[in-house]
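All protein chains but one are shown at their positions in the complex.
After this line comes chain A, so read on.
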Amino acid sequence: MAKQYDEGMLSDMLPIYYSRHFPQSLFCRWLSCGNYPQPLANRELSFTLADDVYLRYLSISNQKELQTLFQKKCPHKLDIGPVYNIKPSIGRHDAIVLARELVFDIDLTDYDEIRTCCQEANVCDKCWRFMVIACEVINTALKEDFGFQNILWVFSGRRGIHCWVSDHDARTLDSPGRTAVADYLCLITGGDNQNKKVNLVGDNLHSSIRRSINIIDKYFNIIVQEQEFFSTKEGLSKLLRVIPDETLRKQTEETLDKLAPSSLERWEAFIQIYNQFCKHNNVRKIKYLIEEIKIQYCYPRLDVHVTKGFNHLLKSPFSIHPKTGKVSVVFKPENINSMKLDSVPTIHTLLDDSAKENTQHEANMRTAIKSFQEVVFLLEKTEALRRKTETSISLDF
């Protein structure tokens, strides 16, 4: 049995972790590339220290400085900010933000009204499936629709995932641009006072929505069974509240109530009722109801503020989550399906040779670093290529 994680031990463990396990060199290369043409020193880092002292506007010019800073301050939390026109420590509040990766933050707490297995800070492999869908949907859209290539996926350390897009067009996208991308990808809107949070309009479904639904469909039946969305009285009434047509709602309620509490059976019955209903009624308003429900229950729930803000600070890859001790590992989107929360490396297991999971965690850490490496290499390659064409274009004039 591994030793229990103890937050109080962090201050002793972190210095070792930062110098032995944290991929400092890759980290600097990744950030430098994302900074171009500004120097690495113009990138803001922020630290939260043991006693919750919060330091903003830090920066480093090379790996050596990073190492020194780590040893001197031993941050319990490490966040990455934007690239400024000058060194952030000098500019502080007056510095101007020039660039910033396009970032996405998906957190399972935003699924609390949907998931039935856990609430709040808790996660399990069942609700992790929401992250699997989210990752696939967003990753595909970023690549196919927006043409981005340099995409880094990171486990947030507790109950969510982060995505960093470093393509030049993404980094230099202005605030309206970020807002537009976020809104394009965000299908679920509305607060606690709105039950139906997805409203698809128009004569056709946009290609990207159709594609997302195809992705959801791969997992939908499994997730319905795992989550048992509609088996309880409460779950059922949640579904009913999303149905805008009164007659259809009544019919659904009467039929489903009598069925066994299997969510999948109930769902299939609902589809039948719906299809039947559509044959005999004008269905303009509920034309996409099935799709809307699937989206409401499974589509990624983005924290759009993080994406829209140009200068939002976001937790760094490979930092340690102070509450769980877990490493914010980088992963390949195609592997998220096989990712198990238990096998995410933790700082205490990495530092303890005798821990039972030590070998496995070390191996997983290596895989994570390798995935990171691949992204960094690709980024360096595309950047070099871009700069070359950029100079040749400017020479033409």
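We take it that contacts are C-beta pairs under 8 Å (C-beta built on N, C-alpha and C of every residue); 3 or more make two chains touch, one makes a residue touch a chain; residues count from 1.
Basically, contacts and distances are computed from a predicted model.
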The complex's invisible chain, by UniProt name, from "Protein kinase domain-containing protein", "Ubiquitin-conjugating enzyme E2 27", "Protein farnesyltransferase subunit beta" or "DNA primase large subunit": "DNA primase large subunit"
Identified contact with the non-displayed chain, of A:His312, A:His348 or A:His361: A:His312
Among A:Glu7, A:Asp125 or A:Glu144, residue touching the chain not depicted: A:Glu144
Among A:Lys126, A:Lys196 or A:Lys238, the residue in touch with the chain that has been omitted: A:Lys196
Residue, one of A:Cys28, A:Leu58, A:Cys74 or A:Val181, that touches the chain absent here: A:Val181
In chain A, positions touching the absent partner: 46, 52, 77, 79, 93, 105, 107, 109-113, 144-148, 156-158, 169, 173, 175-177, 179-181, 183-184, 186, 188-197, 202-210, 301, 303-306, 308-315, 321
